[in-house]
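What you see is the complex with one protein chain gone and the rest in place.
Here is chain A:
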């Protein structure tokens, strides 16, 4: 390949430094799935419209399909695989199970990571405000009612920003 199209990058993924060689065209999403074999992050539209690929980048939620892996050099990524600690589900994961907040499950990792972003960014609000904050995550099965109930269980009740 011509110079500059393939680069060595190091990203901290779920607390562990990982070095991979990627083509400049590789999105962060494809690097996570195809190079690091973390297939929990899902590929939906590839254009930032569905939210299935949501991960945390330095603690803030992003869509991993709209950033190139080379742009994440030196940053910390948290994926759905990094939420459970010591064999225990993250409270959001447990709440999604408890509330049956999914049907097919394809959007679920993105939904949970998006809600994890609300927690880490200190965002909260009324039910309507949470619906709006979660509008970047589409659920084609239409499990929104239970998704909201699960998130509501975990987000503190006091109002955030």
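As a convention for this text, a residue touches a chain if its C-beta (ideal position, glycine included) is under 8 Å from a C-beta of that chain, and two chains touch if they have at least 3 such contacts; residues count from 1.
Convention: contacts and distances are computed from a predicted model.
Not every chain of the complex appears here, and the one that does not is recorded in UniProt as "Xanthine dehydrogenase family protein subunit M", selected from "Amino acid ABC transporter permease", "tRNA modification GTPase MnmE", "NADH-quinone oxidoreductase subunit J" or "Xanthine dehydrogenase family protein subunit M".
Only one of A:79, A:93 or A:114 touches the absent chain when the whole complex is considered: A:114.
Within the whole complex, the absent chain has one touching residue among A:11, A:62 or A:95, and that is A:62.
Seen across the whole complex, the unshown chain contacts chain A at 1-5, 7, 23-25, 27, 46-48, 51, 54, 57, 60-63, 65-68, 70-71, 114, 117-118, 121, 123, 131-137, 161.
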